[in-house]
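This is the structure I have questions about; it appears just below.
Every protein chain except one is present and positioned as in the full complex.
Let's look at subunit A:
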Amino acid sequence: MTQVETAKDAMNDETYLKALKDILYQLADDDFLISFRGSEWLGLAPHIEEDVAFSSITQNTMGHALMYYTLLEELGEGEADVLAHERGPSERKNAIYFEKKNGEGDYLTEPYYDWALAVVRNFLYESFKKVKLEVLTKSSYTPLANVSGKVLMEQPYHLAHWRIWFNQLYNSTEHAKARLEERLEEAWGQFSDVLELGPHATELEHFGIIVGEDELKERFLKEIESTIGTFPEKPLAKNLGSGREGEYTEDLNQALKTLSEVYRSDEKAVW
């Protein structure tokens, strides 16, 4: 496997470049969207210390998204801010499960958000992120391997946080357990595009940019097994479609409209 050391070298091979850009968009958009959904919880978390913790995780995850957008910037894709704010829903590569609204209502009027969804989704997300980052530290694209190593130094704090929430609620009351199980069932039917690598999956594996989808899935299931015990009976599915293939739901429109509102009010402003 040839190691690609710089953006300039990556740009010499069109097939490599295309596959590389695609996975970088997936990584950036996943982190970006999950942190947007996290930011919508600000001021609404179950208690004040959780508000501090959740927003700290969210802010740091936004920083991780920025690192991937910066790698794309180096590959000639344009400025990170523009990539984050201006791309339309069909251009986004995030998995669809992360688009889902936090619950009923919206932030400004009656946000009846569901904490069970937050716990299940973030636990699954951070578990998946850990296994993906671990394999990416061996990526053939050196700048991506380096960035992944840096993120892995910070991310264990995020994963530990959500694993504790999951365990504590799961082992508390029957009601809490049932609420988590319901959200887990739901996730199981919508999660499998998270583990996919999109239209360039074959090239990504071939070039050693990341391991294949099967290995990724196997590592993910192994990672969550010790926490959730038995998996839901039905197989993992993607009933809402595949975000990696450019599909999206109405919830993504709402997210993009909200998150880019201030940016679009004055696109030339310097922050």
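Operating definition for what follows: contacts are C-beta pairs under 8 Å (C-beta built on N, C-alpha and C of every residue); 3 or more make two chains touch, one makes a residue touch a chain; residues count from 1.
What we mean here is this: contacts and distances are computed from a predicted model.
Engineer: Looking at UniProt, which of "Recombination protein RecR", "Protein kinase family protein", "Phenylacetate-CoA oxygenase subunit PaaJ" or "2-oxoglutarate ferredoxin oxidoreductase subunit beta" names the chain we cannot see?
Structural biologist: "Phenylacetate-CoA oxygenase subunit PaaJ"
Engineer: Determine which one of A:Met11, A:Ala53 or A:Val82 touches the chain that has been left out.
Structural biologist: A:Ala53
Engineer: Among A:Tyr112, A:Tyr157 or A:Phe231, which one touches the chain that has been omitted from the display?
Structural biologist: A:Tyr157
Engineer: Considering the complete complex, identify which of A:Leu20, A:Ile34 or A:Met67 is in touch with the unshown chain.
Structural biologist: Selected residue, touching the omitted chain: A:Met67.
Engineer: Considering the entire assembly, which residues of subunit A contact the chain that has been omitted?
Structural biologist: 49, 52-53, 56-57, 59-64, 66-67, 70, 134, 137, 143, 146-147, 149-154, 156-157, 160-161
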